[in-house]
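For this depiction, one protein chain was excluded, whereas all remaining protein chains were kept in their positions.
Per-chain residue numbering starts at 1, and chain names A, B and C are given in the order in which the chains are listed.
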Amino acid sequence: MSMNYTPAEMMTIAAARALANNDVCFVGIGAPSAACNLARLTHAPDIVLIYESGTIETKPNILPLSIGDGELCETALVTVSVPEMFRYWLQGGRVTTGFLGGAQIDKFANLNTTVVGPYEKPEVRLPGGGGAPEIATSCGQIFITMSHKKRAFVEKIDFVTSLGHGKGGDDRAKHGVTTAGPTKVLTDLCVMEPDAKSKELTVVSLHPGVTREKVIESTGWRIKFADKVAVTPAPTAQELKVLRELQARTKAAHGEAA
Amino acid sequence: MSMNYTPAEMMTIAAARALANNDVCFVGIGAPSAACNLARLTHAPDIVLIYESGTIETKPNILPLSIGDGELCETALVTVSVPEMFRYWLQGGRVTTGFLGGAQIDKFANLNTTVVGPYEKPEVRLPGGGGAPEIATSCGQIFITMSHKKRAFVEKIDFVTSLGHGKGGDDRAKHGVTTAGPTKVLTDLCVMEPDAKSKELTVVSLHPGVTREKVIESTGWRIKFADKVAVTPAPTAQELKVLRELQARTKAAHGEAA
Amino acid sequence: MAAILSLAQAVEDNLKDGDIVAMEGFTHLIPFAAGHEVIRQGRKRLNLIRMTPDLIYDQMIGMGCAEKVVFFWGGNPGVGSLPRFRDAHENGWPNKITIEEHSHAAMANAFDAGAAGLPFAVFRGYRGAELKRVNPNIKDITCPFTGEKLAAVPALKLDVAIVHAQKADIRGNVLFEGIVGVQKQAVLAAKRSIVTVEEIVDTLEPHLPNAVILPGWTVSAVVHVPGGAHPSYAHGYYKRDNAFYKKWDAISRDRDSFRVWIGEHVLRKDPDAFAVHAKKAA
Partner (left out) sequence: MAAILSLAQAVEDNLKDGDIVAMEGFTHLIPFAAGHEVIRQGRKRLNLIRMTPDLIYDQMIGMGCAEKVVFFWGGNPGVGSLPRFRDAHENGWPNKITIEEHSHAAMANAFDAGAAGLPFAVFRGYRGAELKRVNPNIKDITCPFTGEKLAAVPALKLDVAIVHAQKADIRGNVLFEGIVGVQKQAVLAAKRSIVTVEEIVDTLEPHLPNAVILPGWTVSAVVHVPGGAHPSYAHGYYKRDNAFYKKWDAISRDRDSFRVWIGEHVLRKDPDAFAVHAKKAA
């Protein structure tokens, strides 16, 4: 069994494992797309993947570069208009799990993908929220995948693009939101889950070879650890093989178009 | 030129003539359907006919028995869902002319297709408003076709299913309605139009052979006549031929299914 | 993923006495076979939603399945009235029913809002119309940007939707074609759903990306009932039986003749009886 894998691969594989065969996923581009398709190609063959482009139950053979790639439509059961996607499918409550990421996250899993600095005079203008504000509140639960860096895991995010657990405790519900919100944050170092009561993100599993110190120094707040912290099982040979083949096919296909 | 025609044929032909080649019509079953298709088969080949079933730009070869007949879909440019029909097409303001009729009409062309008698304890329970409440206010203008009978043309209707000119004058606009409303009432005796100021229905044309007295005795209010009352041109041989062929085809097709 | 069941099983598993149920189909694809099964199983106190009650609800109302009917047009298209609906509403036979009456636009918007998971629908409707006076489920709402006053109705939230479609595949994905009405919206607005179909195929071919398709995981049960929309029709399969619609008037006008007809054509039959209508036009 090969133990040569990158932290990014570990993150994607950990995210894939968190998905079940009967999940209906709202998928973003990048790591979430890789994780969802890896799940589909391994333990969750019936998982339903929906992209914001209106492509429902899509089974791409390569990872899309954008959420509107042709591959998504060609392999989908059906493609609906974007208003229908948001009205009947996301808002209609048909998605069990949504994926999000961002430039900044705080200890209650609120996310920022809008600006670094003040909104009117940003230091860095990011692309914007995309579908996140409503994905964050309409999906049954949210998984967040992000590279674990101190400048991303911050005490206070500059802009709340999408609601996580708000100010913690029952603050999410105070916004009239009834869905579970972020239940897992999967990084390249560890897996975090919100504390049952305070909703503060807590490390529940460290990826193989990652120390507590590494997580602490990569996090901008005083990160908490669960009473029992597990070690994430290392990627299996099969997981790595399927993921790498998927990425190789993707690279070849996107290169071809050049 | 044949002068043998029925009052109902005259009504249908008068209604067909009132339509223009660039009209977009929202069509009900019965006389309106015959009039619209007669127009399409004579002077208005490009007229666009839309039925409430979501069938857009339909060109039925026979008249439908219901607004959801297969013929309408088979000959339509496209068929949309019923919510889309009402939201994007009718409410979207894309219909120039809507057709309505009813069990009762008053002098301001308000219509009743709901109940005769009080709503809670009706003397006669009619099928109901159908699409009329919104057709009446969303189409650019409304043509009404009804058989001219004293019990239908009444001083006061029992229930306002759909708004015509309300209480007259600018009452229609007071309901927040900006469309023209009923601009023509075409019966088997005459053509009426609302007075420019009072909006009271006024006879502008009598069908050949119909006397003022006949119209007066067939109307439940003191009907007014325009300063100059025209005589409706009699049906041409061509109009009658096309209408009768259409109705013969319809009869044969609906009999066939028996 | 939808379960592929017998009609009796599908109705037994998914429809309870007192449920809010829509059995939709716009002239086209009306799920008559399912309506007959509901009668055979003797469901009571149903809150029946349909744009136009049509013969299917006339039959169910006459057999005492209904407590309430929500509708916008209660006639027999091109023929006349619905005698059993009127007898129940006006004379309480076989039981009293209440009605909630809307416009076509209102119900279309209410189905749409139900599918969209919204609590209410907004539309430019009912202006100057008297239904607003007699139906408390029609309210005003003001645009927060322009101040324009619009109409609001509650979204339709169904316990069960029952519809008929042309095809399903073995995973329960359902294809609708032709006049599609509010069938998709009804299923998406419902907690549970039954779809009867003309055919069950391995896969829905050819692949049409924008067809009207419901994924199997949005449907509770799929049932193979060829001819199951008769006397309504199935685009691409068989035509509407207009003659039966005309004949219904005489059958339904009289309580006894109605009961005799139901005895013969519903109570002593099963869903296979519909196959003859599919075959007739094939």
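Heads up, the rule we're going with is that a residue touches a chain if its C-beta (ideal position, glycine included) is under 8 Å from a C-beta of that chain, and two chains touch if they have at least 3 such contacts.
Just so you know, these numbers come straight off a predicted model, no measurement behind them.
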{"item": "Displayed chains contacted by the hidden chain, counting the whole assembly", "value": "A, B, C"}
{"item": "Omitted-chain contact residue, chosen from A:D69, A:E200 or A:E239", "value": "A:D69"}
{"item": "Option from B:T79, B:N110, B:T145 or B:T161 whose C-beta touches the chain left out", "value": "B:T79"}
{"item": "Listed residues A:M10, A:V95 or A:L163, member touching the removed chain", "value": "A:L163"}
{"item": "Interface with the unshown chain - residue positions in chain C", "value": "117-120, 122-124, 137, 139-141, 143-146, 148, 150, 152, 154, 176-180, 208-212, 235"}
{"item": "Sites on chain A contacted by the missing partner chain, in the whole complex", "value": "29-30, 52-55, 65-70, 72-74, 79-83, 85-87, 90-91, 110, 114, 119-120, 122, 125, 127-134, 136-138, 159-163, 166, 172, 175-177, 254, 257-258"}
{"item": "Chain B, residues in touch with the chain not shown (by the definition above)", "value": "24, 46, 48, 56-57, 73-74, 76-80, 87-88, 91-94"}
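The definition used in the following text is that only the chains that are shown with their structure count from here on.
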{"item": "Central chain (distance from its CA mean to the mean of all protein CA atoms)", "value": "C"}
{"item": "Most widely separated chain from chain B, with each centre as the mean of CA atoms", "value": "A"}
{"item": "Maximum inter-chain contact count - chain pair", "value": "B-C"}
{"item": "Euclidean distance of C-alpha centroids - chain A vs chain B, Å", "value": "57"}
{"item": "Junction residues of chain C - those touching two or more other chains", "value": "185"}
{"item": "Multi-partner residues of chain A (each touching 2 or more other chains)", "value": "none"}
